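All protein chains but one are shown in place.
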Amino acid sequence: MKIRAGYQITYDCPVPTPMILVLRVYPSRERDLVVADHPTFDPPLELSEYHDGFGNRCGRILAPAGKLTMSTEFLINDTGEPDIVAPDAEQHALEELPEDVLVYLLGSRYCETDRLLETAWKLFGNAPKGWKLVQTICDYVHDHLTFGYEHAHPARTAFDAFTEKRGVCRDFAHLAVTLCRCMNIPARYCTGYLGDIGVPLADEPMDFSAWLEVYLGKRWYTFDARHNMPRIGRILMARGRDATDVALVTSFGPCTLKSFSVVTEEVA
Amino acid sequence: MKIRAGYQITYDCPVPTPMILVLRVYPSRERDLVVADHPTFDPPLELSEYHDGFGNRCGRILAPAGKLTMSTEFLINDTGEPDIVAPDAEQHALEELPEDVLVYLLGSRYCETDRLLETAWKLFGNAPKGWKLVQTICDYVHDHLTFGYEHAHPARTAFDAFTEKRGVCRDFAHLAVTLCRCMNIPARYCTGYLGDIGVPLADEPMDFSAWLEVYLGKRWYTFDARHNMPRIGRILMARGRDATDVALVTSFGPCTLKSFSVVTEEVA
Amino acid sequence: MKIRAGYQITYDCPVPTPMILVLRVYPSRERDLVVADHPTFDPPLELSEYHDGFGNRCGRILAPAGKLTMSTEFLINDTGEPDIVAPDAEQHALEELPEDVLVYLLGSRYCETDRLLETAWKLFGNAPKGWKLVQTICDYVHDHLTFGYEHAHPARTAFDAFTEKRGVCRDFAHLAVTLCRCMNIPARYCTGYLGDIGVPLADEPMDFSAWLEVYLGKRWYTFDARHNMPRIGRILMARGRDATDVALVTSFGPCTLKSFSVVTEEVA
Partner (left out) sequence: MKIRAGYQITYDCPVPTPMILVLRVYPSRERDLVVADHPTFDPPLELSEYHDGFGNRCGRILAPAGKLTMSTEFLINDTGEPDIVAPDAEQHALEELPEDVLVYLLGSRYCETDRLLETAWKLFGNAPKGWKLVQTICDYVHDHLTFGYEHAHPARTAFDAFTEKRGVCRDFAHLAVTLCRCMNIPARYCTGYLGDIGVPLADEPMDFSAWLEVYLGKRWYTFDARHNMPRIGRILMARGRDATDVALVTSFGPCTLKSFSVVTEEVA
């Protein structure tokens, strides 16, 4: 399957403003790109790219005063298969986990494991472990939170979402990540493209999406507490401890988002 | 100068409990060790060591049920010089910062840059930049917070400390780190040994200490918002985004700290 | 498309022998695994896994005295598409290259850039740059070396292969990597599964294969100087500066390879 995807984002900055961008296809998917994912800027400007400590491909720009439009459109090969389901994937004892996944057990800006630890054990302490535990957590988050774009709030943490019982895909992901970590399952936050391929009645406007990956059975698996079903055609952009690390645009100054559109669709 | 340092820490665990330990001299100081910093355990157990993504030397153990005492005592060469003071160290424009320091501008579990951004700019927006700005921030934190061991609270964030106006060295460091990041100065959290060498009237019990490092003039400099003066004989143990990353002991289960002692003293 | 792949390898060791194994699907392909790639050992033994500095998933074992058989068999989703061809992919000026690719311009154990620099510039100094230059280099290597399993030699370097004019896929890759680096194109060595999917008259026994990746047009592209054509169904296992870094088995003691088989085939 081939997927066409891209975005067009416009900011308005009162003064020249440095920005960090995390807006590229994750390097592990580069081999599948048929038409390159090259961001373009209007007006043109210099982009300096690098990989951060999570393997994400980041860029730095100095956005000029005034409007800046960033866009890309690419074509990518995809297996066309839904997210893998592996009900037998086992949870690792802590002493068996590879060292580089341990950081995904710790708290982070929007995932306050210390504040949700007791809650997590009360809710899930008697649940079966492994894949089923993660699915139980995702079911819980899916049911506990009410989705709504009007509920988006950039500083909302997992604990906030838990108490307010609402949020957007980012909050679903943060809460599921936090609860998994509390239960000693390494979990990381993911962001990327997710179209409505294979979804009968998709009713949401196109946007980037957030989901999570958990470490079970010696590898990372994808879970999605927002949609709570295997999906086709995820195109990973970035991973991190939480949304802090993978913000699409981190602006060092007060800029305004003027417009935003994302496309992700199967190409016949 | 030679410094003798070490600790003795006893935990009591109801059941066998996995722990991550960050209790070693930071690798950059290993070359100065005259007598090795080898942690010992009573009862003996297996320690598996690794370096985390911040370069810290971490260990993993499975603490047995019952009491566990961890201890070390080492001898280390030191320059005997106080923390460097460099009033001319300049603040970098964001676009000039090396890529690997950018993560130290972002928020983290205990350093909510998003919640303190406005406050920081109101307080320091008109202050001179660079070294003086960091010193101004440390002066502010030093004055704003009341120190007291009775104020220790493991889940207190920088924002909490700011509003409660009190804390321990960890909170002083978190608040200074957060305010520096808000002002676009990369800042990281440090923990280690700090004796009372050269301090006329030291009145505090020995403990590990927390301080910060900021990136100015193409390198990292040490600041200490708690003591707010150059000190002799810091022995760095670990660095991270905040205390989450450098917790001396991260215990995956409910263990009790039974006793704790630290020594750091100049050897004649 | 789904591919079934795996190996069975038997060693005989005179005494217990530590080994480093690089025998797992590369982490970027984990998301495609339908049936897990879990190595098994006969007799059973303890495997300790980690990621090396190249992102490869490595394992450590203590092979017992006597015979040891290692095997896996997994099922993986694949796009079914051949290696991407991008004739317009441009070569970067050195000052534009991301910092983390610079190491792939340097010499390494089997890629003596210093010894082939002059040769490379004589051969290719007037060739067009970018994709075409890499293709010209691969054409040259493909024609210059005579393939033959009887020419396998574990210590043969790119310079040796160049002067002896023969080798196996490993030597084709090393020579192409070295020549690309000499011409200022970052190049890395890859190893993995490569079946004969889509190849009309495959006449070689199944084996692991070696190829290269080069950095052009802001991403890594796959080239294969041995087969010198786009292929379907590569399953990457490991990348590095050369074969040193991705040896399937690095044995710290004199063990004998007793048998070796690899399967890679499309599943109907």
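The first chain written gets the first letter, and so on, giving A, B and C; residue counts start at 1 in each chain.
Here is the rule we use: a contact is a pair of C-beta atoms (placed from the backbone, for glycine too) under 8 Å apart; a residue touches a chain by one contact, two chains touch by 3 or more.
Treat the numbers as computed from the prediction; the structure is a model and nothing was measured.
Novice: Touch partners of the unshown chain, restricted to the chains that are shown, please.
Specialist: When the full complex is considered, the omitted chain touches B, C.
Novice: Which residue from C:65, C:85 or C:103 sits in contact with the chain not drawn here?
Specialist: Checking each option in C:65, C:85 or C:103, the one touching the absent chain turns out to be C:103.
Novice: From the list B:8, B:69, B:119 or B:222, which touches the chain that is not on show?
Specialist: Final answer for the missing-chain contact: B:222.
Novice: So which of A:37, A:52, A:99 or A:171 would be touching the chain we can't see?
Specialist: Of these options, the touching residue for the absent chain is A:99.
Novice: Among B:32, B:114 or B:265, which residue is in touch with the absent chain?
Specialist: From the options B:32, B:114 or B:265, the contact with the absent chain belongs to B:32.
Novice: Where does chain C touch the missing chain, residue by residue?
Specialist: 18, 20, 48, 50, 52-53, 58, 60, 62, 93-95, 99-100, 102-103, 105-109, 111-112, 114-115, 154-155, 184, 244-245, 250, 252
Novice: Tell me, which residues in chain B touch the chain that this view leaves out?
Specialist: Counting only chain B, the missing chain is touched by 1, 27-34, 36, 38, 49-51, 55, 77-79, 81, 84, 86, 89, 98-100, 217-220, 222.
In the analysis below, only the chains that are shown with their structure count from here on.
Novice: Name the most central chain, where centre means the mean of Cα atoms.
Specialist: Centre-most chain by C-alpha means: A.
Novice: Between chain B and chain C, what's the gap in Å when you average each chain's C-alpha atoms?
Specialist: The separation of the two C-alpha centroids amounts to 43 Å.
Novice: I'd like to verify one number: the distance from the centre of chain A to the centre of chain C, where each centre is the average of its C-alpha atoms, in whole angstrom.
Specialist: Distance between chain centres, rounded to whole Å: 31 Å.
Novice: Enumerate the residues of chain B that touch no fewer than two other chains.
Specialist: 99
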